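Missing here is one protein chain; the remaining ones are kept as they sit in the complex.
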Amino acid sequence: MLEIRNLSSGYRDALVLRDFDCRIAGGRVTALMGRNGMGKTTLLKTIMGLIAARTGTISFDGEMLQNLSTHLISRAGIGYVPQGREIFDGFTVFENLRLSLLGHEGGEPLPIAQIYDWFPILKERAEQKAGTFSGGQQQILAIARALIGRPKMLLLDEPTEGIQPSIVHEIGLQLGKIARDTGLGILIVEQNVDMVRTLADHVLFMENGSIRESCDIEALRRDDSLLHRYLSV
Amino acid sequence: MSELFPIILDASSYILILVLVALGLMIVFGMMGVINMAHGELFMIGAYVMVMAQGLGLPFLAGIILAPLVVGFLGLLIETALIRHIYHRPLDTILATWGLSIALKQLIVLIFGPESHSVALPIDGSVTLGAFTYPIYRLILMAVSAALIGGTFWLFVKTDFGLKARAVIARPDTAATLGIDTRRMYRWSFVIGTALAGLAGALVAPIISVDPQMGLGYLVPGFLSILVGGAGPLAGVLVGGAVVGGVSNLLAVWISPVAALITVYIIAILIIRLKPEGLLGGRRAK
Partner (left out) sequence: MRNSLIGIIVFGCLAVSPAFIGDYWTGQLSAYLVYGLLAISLSLVWGYGGILCFGQAMFFGIGGYIMAVFTKGMIYPDLTSSYLGLLAAMAGSAMFALALGFFLFAGRGISGAYLAIITLAIALVLERLMNNWYALGGYNGLLNVPPLKLVAFGLSYELWDKLPTFYIILGIVAAVFFAVTLLVNTSYGLLLTAIRTHPDRLSSLGYSVLNLRLSVFSLSAAIAGLAGALFVTLDGFASPTLIGFTLSTEALIWVAIGGKEMLLAAFLGAIFTRTAESWLSEIFGDYWILILGIAFMVSVVLLPKGLLATPFERLTRRKRVRPSSPAIAPSPPDPPSPPSGPD
């Protein structure tokens, strides 16, 4: 369980999150929805230690994360797939995976064979430069790379942005299967309603730096007024 | 024709040493964005370790082993005490390492005096090839430098350390989210860069006069080589070093060394100005 209390965070002059509180349960898929500029990416980056928290605490299964450096947060069991994927495009697919393996050397990283099992395309193209991949393939690589550290919680920032709908669906199904099989918790920041409906168990709505509402995916399927309120312009 | 051989050999050995110095600079610059103005002094201290080793009657090889260890350890101290506090302020690293360079230079003056020292050649002989002769040590120096350059390339291209290092150069934040300890990578890259400078200093000590001011003579051409070369951290240094080192050495045959130096600086400045991404391209201009 990821528990965030009184978190304030932001950039030099602008505080984006103010006294932010939320709890993300382990072992299930939570979607975080909201319009652009509401602080979703800032939240994920602060959890990862890429932006320093000004005040407040972030605890993960009892471990305090807010003062740890990013690599230790990663090793504590939080995987991160950043917006725009940020794969190493000059490296081969294998090197991208190998890098994550090296980052988790001290722990028990997932064997690359398991990754290949889940995402056969990565095995086929292991020696290809990642920069030559399509957006969807890069996304798969970025997710696979994060899974190598055997995270207990995976943070996904807009994984469907700029990706063909067919691949979006495929990624959604595969991630859902992995989460069910391994007990992985997922926090996904997403605007794509289809992806959320495919994958999520639970949805949080964010506005102006705080959580305004939450509901089960079933409730959302019955009534999409929340979507209108928090997503449409 | 035969008088051309020593000229080319001299130029090549200068280029190799220059590349060795520039590689250390480039590792630190490419990795951390830190301009280490004290790099020339670390090179100089490597040469002084050699002077001291010979003064103590140690064999030449002991000096060669001691120099990178001593200078690398110094690099570790510098990284811990100075660089890690300011590496997010790139322009301030120029100033702070400049202060460091002044301090190190003066420290050497205080210990060894301002005068120049010389180191005895470990091997005296020379090779005769047809009409010209060439000192054996210079040939060995070239071979060793080439091997070191090759080794550095191997370290950064073929090993796990190199994979991590290149990842940190390309996307430090993303590398950290994959569990890579970027601070540790910065530290060890800095140590490797400084150890290379120390080793280069020890290697050339027998063929140059060792004095407290020698660092600057390699620092500026080293930086110009990096900027001239461009294109990724390593290959560009080779090209830049070849241009800067080669032109200044070859020109010095026909015109005075001072005029050659002025000319090569001007050529380098023109290249950097007109092609900020470097001769090989590929570098994002700062």
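As written, the chains take the letters A and B, and residue 1 is the first residue of each chain.
To be clear about the criterion, contacts are C-beta pairs under 8 Å (C-beta built on N, C-alpha and C of every residue); 3 or more make two chains touch, one makes a residue touch a chain.
Just so you know, these numbers come straight off a predicted model, no measurement behind them.
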| item | value |
| --- | --- |
| Contact residue for the chain not shown (choose from B:I94, B:V127 or B:A143) | B:I94 |
| Absent-chain contact - pick from B:A62, B:L76, B:V220 or B:L279 | B:V220 |
| Where the missing chain touches chain B, by residue | 29-31, 33, 35, 82, 85-86, 88-92, 94-96, 98-107, 109-110, 166, 169-172, 216, 220, 223-224, 227, 230-233, 236, 256, 258-259, 261-262, 265-266, 268-269, 272-273, 276, 282-286 |
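Basically, only the chains that are shown with their structure count from here on.
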| item | value |
| --- | --- |
| Complex interface listing, chain A residues touching chain B | 48-50, 69-71, 74-75, 80, 82, 86, 88, 90-91, 95, 98-100, 102-104, 145-146, 148-149 |
| Chain A partner contacts - residues on chain B that touch it in the complex | 160, 163-164, 166-167, 170-171, 173-183 |
